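Structure first, then comments.
The complex appears here minus one protein chain, its other protein chains still in place.
Up next is chain A:
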Amino acid sequence: MNNFSYLQAEKAKEATAAKRDDKSAAFIAGGTTLLDLMKLNVENHDQLIDVNMLPFRGIEMNKNGLRIGALERMSDVGEHPLVVQNFPAVSQSLLLAASAQLRNMASIGGNVLQRTRCGYFRDTAFPCNKREPGTGCPALEGDHRNLAILGTSETCIATSYPGDLAVALTALDAVLTLENAKGKQREVPITKFYLLPGTTPQRETVLEADELLVAVTIPQTEAARKSMYLKVRDRASYAYALVSAAVGLEVQGGVIRSAKVALGGVGTQPWRAPEAEKLLVGKAPSEAVFRAAAEAALRGAKPREHNAFKVEMAQNTLVRALSEVAA
């Protein structure tokens, strides 16, 4: 890890201006991803701007839904009664992630911005288009068992966001609030926040250099209230998802009125499945309907040798999750 200077920002503008003026700076909140990557020399920052003192906290319901300050910790949000009652998928996605120690440190904003676990990205001995554009992608012919099958390109097949929370947020149409060095805020739906790798896998989100993620707002819907997050992994705890599903259904009079479906572990970004949602809405819930929706969700998949299993596993995970929320 290189030496760096440390700035504890007391005002948002101080933080965002410092970031604007220093291309090599990074914000630090919980640091659970950042310090890890700095120790691996995958990220090298001259300056860390500590944002923990900034007032981006609080978990409260307003007219737009549940607003969560970006500096709230994963464990606090996952266990908050408003989240547990109104957004079970969000609560589950948080509490099934990482370990208790990490959840106590990691912030919501940092979680949404966490980086891929692709082994080639995390080891500077390997080429990696995401880390060093143009050097190549050994994962294509190498270890891609836990990499993406949707949204991939020939330059990158990483599950760019490997975590859980953003999958639930993607299903439930969360909106992210970003604030820049001028103090101006803008709102970006999470479904438009992440970028596909294309030919520029190093660009992962629409976040500008001077922007700080300050809040996450989740609209309160019936489907969100009847939602769940199902995670499949190699061991029972402390493992990234092989495949996960965040789903919510609003069923009235035996008919699905609204459906929210997103997948984790399979896409280069948290993967919303509008094709699946379209197939569900207006139908009576049944295993056949869920199966058709699951197949639609994976239709565009481009599996490779070691991750071909994800197609079936993701379909089965979706069917299981939809069956459970419909029950």
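Rule of thumb we're sticking to: a contact is a pair of C-beta atoms (placed from the backbone, for glycine too) under 8 Å apart; a residue touches a chain by one contact, two chains touch by 3 or more; residues count from 1.
Everything that follows uses one rule, which is that contacts and distances are computed from a predicted model.
Not shown: a single chain whose UniProt protein name, out of "OB-fold domain-containing protein", "Multiple sugar transport system permease protein", "Xanthine dehydrogenase" or "Thiolase family protein", is "Xanthine dehydrogenase".
Screening A:Met74, A:Val247 or A:Val319 for touch with the missing chain picks out A:Val319. Remark: the omitted chain is touched by one listed residue; of A:Phe126, A:Tyr229 or A:Trp271 this is A:Phe126.
The omitted chain makes contact with chain A at the following residues, 1-3, 41, 117, 119-120, 123-126, 138, 141-143, 145, 232-240, 242, 309-310, 312-313, 316-317, 319-320.
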